[in-house]
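First, the structure itself, so that you have it in front of you.
All protein chains of the complex are present and in place, except for one that has been dropped.
So that you can tell them apart, the chains are marked A, B and C in the order they are listed, and the count of residues begins at 1 in each.
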Amino acid sequence: MTVDELIGQFRNSGSFGAGRLAAACDIYEKMLRDKECTIFLALSGAVIPAGMRNIVADLIRSRLVDVVVSTGACMVHDAIEAVGGHHYKGNWAVDDNELYKYHIFRIYDIYVPEEDYVKLDYRLAEIYNEIAAERKGESLASDEFAWELGKRLNDPNSILRAAYVAGVPIFLPSVRDSEFGFIHWLHSSQRKKKEILVVDAFKDVPTICGICGYSPKNGMIVIGGGVPRNTIQSAAIASRKAMDYAIVVTTDRPEAGGLSGSTLKETVSWGKMKDNADNVMVIGDATMVFPLIMASVIERLGGTKFKREPYLKRLKPNPLETYQNES
Amino acid sequence: MTVDELIGQFRNSGSFGAGRLAAACDIYEKMLRDKECTIFLALSGAVIPAGMRNIVADLIRSRLVDVVVSTGACMVHDAIEAVGGHHYKGNWAVDDNELYKYHIFRIYDIYVPEEDYVKLDYRLAEIYNEIAAERKGESLASDEFAWELGKRLNDPNSILRAAYVAGVPIFLPSVRDSEFGFIHWLHSSQRKKKEILVVDAFKDVPTICGICGYSPKNGMIVIGGGVPRNTIQSAAIASRKAMDYAIVVTTDRPEAGGLSGSTLKETVSWGKMKDNADNVMVIGDATMVFPLIMASVIERLGGTKFKREPYLKRLKPNPLETYQNES
Amino acid sequence: MTVDELIGQFRNSGSFGAGRLAAACDIYEKMLRDKECTIFLALSGAVIPAGMRNIVADLIRSRLVDVVVSTGACMVHDAIEAVGGHHYKGNWAVDDNELYKYHIFRIYDIYVPEEDYVKLDYRLAEIYNEIAAERKGESLASDEFAWELGKRLNDPNSILRAAYVAGVPIFLPSVRDSEFGFIHWLHSSQRKKKEILVVDAFKDVPTICGICGYSPKNGMIVIGGGVPRNTIQSAAIASRKAMDYAIVVTTDRPEAGGLSGSTLKETVSWGKMKDNADNVMVIGDATMVFPLIMASVIERLGGTKFKREPYLKRLKPNPLETYQNES
Partner (left out) sequence: MTVDELIGQFRNSGSFGAGRLAAACDIYEKMLRDKECTIFLALSGAVIPAGMRNIVADLIRSRLVDVVVSTGACMVHDAIEAVGGHHYKGNWAVDDNELYKYHIFRIYDIYVPEEDYVKLDYRLAEIYNEIAAERKGESLASDEFAWELGKRLNDPNSILRAAYVAGVPIFLPSVRDSEFGFIHWLHSSQRKKKEILVVDAFKDVPTICGICGYSPKNGMIVIGGGVPRNTIQSAAIASRKAMDYAIVVTTDRPEAGGLSGSTLKETVSWGKMKDNADNVMVIGDATMVFPLIMASVIERLGGTKFKREPYLKRLKPNPLETYQNES
């Protein structure tokens, strides 16, 4: 039985988690077939350690997403693998003090050697130096910073690299809150003020709002929640382009009031999503749910035969390039 | 029965959620009585809409916390009330499209009129103009930005105001991801490049790491998770000062691998917390749990009679001021 | 600050978990002051190991609940303490194989020595023999069985004892699914068929439905969910007396479709609860939430001064007794 055949059975029963999962597949397929829709992907949590790095890079390369918004940490995980580091299968019930003594960092049941972080720190501090030298005096937006990283990471499997090569914008609204922040400290503590890389916290705001604003329709796929979800939804409200499609995969819950668990229904009151949008919230672990959605939809599209030309790429002049040139 | 008497009964049973809640009270009391400990408070989620604005402002004024790390959104909620806006009791089961038509934004069972956001936008855009004029040519750190806001918000109940007045640093590592970002767009779209406020995403990194590093001991109280929790933990690892005390109140769960739900045990492997730290994770809604902890501990301390002089304030020269002057 | 003063602040904020907790206190107070209301308490989960045995026994003795519906396991926990066993504070992160070798059973962070279970098995097997001898040839209903146990457990702090002494019915609809079932095997394997205690699975149905049916109004307080919640709700529908008041304290969630996490709103469609019933679902750990509700409401009632005469006790003839005699 293929994955999409199973999803077809879930559609027939149509209820509880299985029904929501089938709806998520249908909505993503609809987004992809809607020639006017720009697709935003929000990444947070343990997406890369969980082994979804290739899936995300493939989505970018195949133009099955148009814009990525990520936590800093997700792109740190990507960069670690790009500089030769690894995420190893581990055990969540281990003695963490033993791991500490052996310089092994734990992410639930994944291990990363501290050594890989050290490797990352050195390589990225060099890259920061290069960027600062090239862009002297300029403040970068988070998406410019992401592309500058992608330009310099020579790993074809890297998400940052794939986004740079494909010209897919990748926003890092909380870039500071990850190893990228610590590396900046390393970099800046050794250099004169003029030679320090500056990322302007607010500079990416008009760019992402512009993308939303220029697109006739917008859709989002949220893995997790947090800052990436909020960033996309805020762009929707700021550009007065409430989302037409929305899929959220999360284990968070609404009742404590945090954004990550808030319902899509709630977003309608804010103008973040249209009242009649195709939308679904799948309550579950994205490490299971996200690959299921992708496998089902890619099967429907006929795999590599499906060609999608993103709306924004077809516009003349291209608003993305316009924004980039303005910056 | 007083709150602390009930917590005393919870300590006696000592198990399940009740036992963890009692442990959280004991650990916070211990932090406060430890003259060498600097106390970090992480805020995320619906803390202010839930009515905890006064509690947090009181903690700051009474020096029961030394450093605050917050999402942008929490301080937006604070600023809305500071400019005369309100969070109203609402209903989560309402028709959100009706709310949309009436320009009412919903946060679970709380309503905020769009009008209050408009008021905020205008007032803060003016404030951004003022800051940009005063600090011309400079890039601000997020904590400098927070104090600049606090200086200009004339509401004694405001958290931002209280932090500015008390000299309590307040870091906003994801400041862009909230109405602060949209307001920046309003502000910047009307001004010349030279007159635009710049917040440097990375500039607060050495400051918070320095605070951790100078303190003989460090403790954290985390409400929710996300970027604020990660920022504090990263400061601990960067300054090689694993936390001595840790309390996390969250509804998030570890098994999907995201940071917000990760166990404190896991943080030991990273060097974010000492293996023998006093620590507890209370799984529950912070709107119930946080006020219970505060009421219990304040009762133990004898209310206003307790005087606490933060370690960092006693240092000569004061490292906080040093950092601020350097910036 | 007293517990009820804190709850008063929660009522003022009125939102998220804190608002729901305050609503639960208000609804329980209202139930108690409503002279026509019969109050059902559903017990499941680790109520007794968590230290709430005295609270529940007090509620029964003070007539603050009229009917108890419990899992078998909860009353096994009660009986273990009644025969001299104990629930000890333990550690959830222990090596369970070590515990196994030392004959210690673990309930999350509580330990019970196997020895205490052995003590229970012997004492209760004797009691089963006695009951079978006294009620020869009869099939007992689960509530008769519970009272027969209570009659024979000489511990004034026991819930089973308190219920028997106070004449409060205590239903055990899943009595078989607990150590009571294993003890029955011990008892029955040593005796002739005629001398074996028979509990009729269905015999308590008309009794609990009758209580619901005779009461002008009904209210329920559910700790956890499972069979006890379902039993009460089924009695409401069977007697065509949808609940007038309902409080559910649970960590279960609705979206997978199980009864324990189903919303009270959903119960309206079934006629289990009135559409205009005072009702609230508090999402949280009952070991924290339940004692908070009780402390707050008892404070409001003026402690021991409050006298409540249950509706069903005032009826002449008393339908409870009628049912008991019929049985």
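Here, a contact is a pair of C-beta atoms (placed from the backbone, for glycine too) under 8 Å apart; a residue touches a chain by one contact, two chains touch by 3 or more.
Treat the numbers as computed from the prediction; the structure is a model and nothing was measured.
Checked against the full complex, the one of A:Gly14, A:Gly84 or A:Pro216 touching the unshown chain is A:Gly14. For chain A, the residues in touch with the chain missing from this view are 1-3, 6, 9-10, 12-19, 21, 46, 49-52, 89-90, 93, 108-110, 265, 283-289, 291-292, 295, 298-299. For chain B, the list of residues touching the undisplayed chain reads 15-17, 20, 253, 255-257, 283.
Residues of chain C that touch the chain left out of view are 44-46, 49-50, 73, 92, 96-97, 99-100, 104-108, 110, 139, 142, 173-179, 181-182, 184-185, 188-189, 197-202, 204-206, 209, 224, 226-227, 230-231, 234, 237-238, 251-262, 265-271, 275, 285-287.
Keep this in mind: only the chains that are shown with their structure count from here on.
Taken over every residue number at the interface, the positions common to chain A and chain C amount to over half, indicating a same-residue contact. The distance from the centre of chain B to the centre of chain C, with each centre set as the mean of the Cα atoms, comes to 41 Å. The distance from the centre of chain A to the centre of chain B, with each centre set as the mean of the Cα atoms, comes to 26 Å. Centre-to-centre, using mean CA coordinates, chain A is 48 Å away from chain C.
The set of chain C residues touching two or more other chains comprises 15-17, 283.
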